[in-house]
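Taking it in order: structure first as structure tokens, then the write-up.
One chain of protein is taken out of this complex; the other chains stay put.
Moving on to chain A:
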Amino acid sequence: MAKRIDVSDLNIYYGNFLAVENVTVSIEPRSITALIGPSGCGKSTFLRSLNRMHEVIPGARVEGKVVMDGQDLYAPDVDPVDVRQHIGMVFQRPNPFPTMSIYDNVAAGIRLNNKKMKRADLDTLVERSLRGANLWNEVKDRLDRPGAGLSGGQQQRLCIARAIAIEPDVLLMDEPCSALDPISTLAIEDLMTELKERFTIVIVTHNMQQAARVSEQTGFFNLSGVGQPGRLIEFNSTEKIFSNPDEKATEDYISGRFG
């Protein structure tokens, strides 16, 4: 299931503004790749370009290639809707559908792709997804209650359950713990370590300890000034980035000298 992604010479534009410049990187399957960097450096934009979510902003476009297992995601005949079915996403703030129950939230994506599924099969899938997100035991008695009634950390795990229910190849996480307390954060990090057995995970985080704790590979984004495009400064194994990075800027950032 998990697939590798090869990005080559990717430029991301909002209208005429070049937001991210010239990114070339390979993301390994069944591993966690962390993207770190100061605010506004384009790491979220880059993440959203991997499943074409940045296109919801009018005028957004890319040059270059994003290839997942031989398929260019930006080829002219590729529908962004299909891309997003294979590359799931978890957002910065938990966003379960407020009008749906916990059950319906998890089933939402399944129902989009497979409308005729039997209730029993759906039950099984919902339970498996919630177990996969380490949430089953906490919600199994109130599946018909609104998802918005859960705590922030539970809501975020509900969103993860919703994302993994459609069995994507890749899971993108955009600062998934920035709105959570430390205990909920720990629960999500444990979950990520379990999920990387099945999915390719890319996570954007402001929390460098988090990147060091969970990821195998780390990319450092930076920009040379306001209005300048963001660039991928260094991409290396997490161990190397946090002990002996190749670039001076990376070392300055992880040692807290700026950002």
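We adopt the following convention: a contact is a pair of C-beta atoms (placed from the backbone, for glycine too) under 8 Å apart; a residue touches a chain by one contact, two chains touch by 3 or more; residues count from 1.
To be clear about the criterion, contacts and distances are computed from a predicted model.
Trainee: If you had to name the missing chain as UniProt does, which of "Phosphoribosylformylglycinamidine synthase subunit PurQ", "YvlB/LiaX N-terminal domain-containing protein", "WD40 repeat protein" or "Phosphate transport system permease protein" would it be?
Mentor: Record says "Phosphate transport system permease protein".
Trainee: Just one of A:24, A:71, A:113 or A:224 touches the chain that is missing; which is it?
Mentor: Answering carefully, the residue with contact to the hidden chain is A:113.
Trainee: Where the complex has a chain not shown, which of A:10, A:166 or A:254 is the residue touching it?
Mentor: That would be A:166, which touches the missing chain.
Trainee: Which residue among A:95, A:178, A:207 or A:236 touches the omitted chain?
Mentor: Looking across A:95, A:178, A:207 or A:236, the contact with the absent chain belongs to A:95.
Trainee: Even though one chain is hidden, which residues of chain A still touch it in the full complex?
Mentor: Counting only chain A, the missing chain is touched by 51, 53, 56, 81-82, 84-86, 88-89, 91, 93, 95-101, 108-109, 112-113, 145-146, 148-149, 159, 162-163, 166.
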